[in-house]
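Okay, so here's the structure we're looking at.
Up next, chain A:
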Amino acid sequence: MQQTILEVQDLSRSFRSGRDPLRRLADWLSGIEPPVVRAVENVTLSISPGETLGVVGESGCGKSTLARMIAGILPISSGRMRFRGEPYESLLSRKRDALKIQMVFQDPLSSLNPRLKVRDIIGEAAVVHGIVPRSKIRDYVADLLARVGLPPEAAGRYPHQFSGGQRQRVGIARALAVNPEILICDEAVAALDVSVQAQVINLFMDIKRDRGLTMVFISHDLGVIRHLCDRVAVMYLGRVVELAKTEDLFAAPTHPYTRMLLEGMPRISLKRREFLPIQGEIPSPLAPPSGCHFHPRCPIATQQCRQVRPELREMAPGHVHRCLNAVAS
Partner candidate 1 sequence: MEKTKFGLALAAALSLAPISAKAEELRVGLAAIATSVDPHFHRAGYNFDLRENISDALVYANGATGEVEPRLAASWEITSDTNWLVILEPKAKFDNGNPLGADDVIYSLCRVRNVPNSPGLYSGFIETVANVTDAGNGKIMIESREPDPNLLRNLSNIGIVENPTGRTLTYDDKTCGNDSWLDTNGFNNGTVSAGIGHYRVTKFTPDVEIVLQRNDQYYGKPAHYDTVVIKALPDNSARIAALLGDSVDVINSVPINAVESVQSAGKFHLSSTPSTLLIFLLADQHQEPTPKVSDADGKNPFLDPRVRKALNLAINRNEIAETVMGGMAQPAGQIILDGIFGHNPDLAPYPYDPAKAKALLAEAGYPNGFSLVLSAPSDRYVNGAQVAQAVAAMLSQIGLQVTLETFPRSIYFTKASDYEFSLYLAGAAADTGEGLSQMINLAGTRDPDRGWGGANRGRYSSEVTDKHLAQAQATLDDAEREKLIQAASKQVYEDDGYVPLYHELGVWAVRNGIQYEANANLINIFYTARPE
Partner candidate 2 sequence: MTEALLDVEKLNTWFYTRKGIVKSVRDVSFDLRRGEVLGIVGESGSGKSVTGMSIMGQIDEPGRIVSGSIKLAGEELTTLSFTQMRHYRGKRIAMVFQNPLMTLNPVMRIRDQMFEAIGEHENVARKEIHRRCVDALSAVGIPSPEERLNAYPHELSGGMRQRVVIATALLLGPDMIIADEPTTALDVTIQAQIIYQIRRQIDQRGLGMIWISHDLSTLSELADRIMVMYAGATMEIGTTEEIIGLARHPYTRRLLESVPSRNKPGEKLQQIPGNMPSLLSLGQGCPFASRCERATAICNETVAPTQLSDTHRIWCNHPFED
């Protein structure tokens, strides 16, 4: 647990709109500065081998962008990432090692190429990168299918011939096919019906245990996060506002936003819940509020919160948050 497998430091991503050169010229001529969207702002995380880190937040909080940067799909604007101490850039330059981080996606339909058979979906990369010789690919795929609980004949079918849960299994098998060490799951169970969701969550727990995989689990569903993750990072408008062990976070959330989330989280109970009015809307990431992004909705915000951008503070060992006024509850 001491050694980290993935280290993320001050990771940011911002982009501006309008890449069309004519548009840029026109903008320049008319003196318009195109707004900059900061999707992810100074995120710092470290993940230990075998650990499951949950990232939770509402839409527009930058969790998916973060996942894609870690997976090496989206370029980063600033910051550093290290895999087992090695800078990410050098890792990515070696094709085989770049496969160490894999991803499972949200939409079980769009994440599988409808024109490819399952065998090709799962086996293609393994063959291309020489992990498995082409002649052995049949067995290799069958083995993987068995591992995710699909019958071997599934290899010859197309994605649309499967149900949602089965498709997600194919997606998991595809990621596993290149022997990753880190698996990033972006809302991997959000689109599934409850009964199927449970199946897939169980599968994740199985492969994590079997392979000792490190996982980054991104979700808006606190219930799923709580069930699966060792630690949780809560994001709000591009920033990590709280990071703690799962039990600590659920037991004693310190950031007012985390509290609000937990309060809003529906749970099965026999008690008729007294819904309380929660104030405010989620601001647009195009024009985030100054200072602490959360201050317009925050019940404990002060004048200071409007101006000062709070830094991460450690509350307790392993429990950090980004609030100027928070006290342990």
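The set was built so that all candidates are chains of the complex that A comes from, given by their letters.
Here are a few things to note about the model shown:
To be clear about the criterion, a residue touches a chain if its C-beta (ideal position, glycine included) is under 8 Å from a C-beta of that chain, and two chains touch if they have at least 3 such contacts; residues count from 1.
Just so it is clear, the structure is predicted and the values come from calculations on it, not from any experiment.
Put simply, of 1 or 2, the chain that touches chain A in this complex is 2. The part of chain A that touches candidate 2 in the complex is made up of residues 58-59, 163, 165-166, 193-199, 201-202, 205, 220-224, 226-228, 246-247, 260-261, 263-273, 275-278, 281-282, 297.
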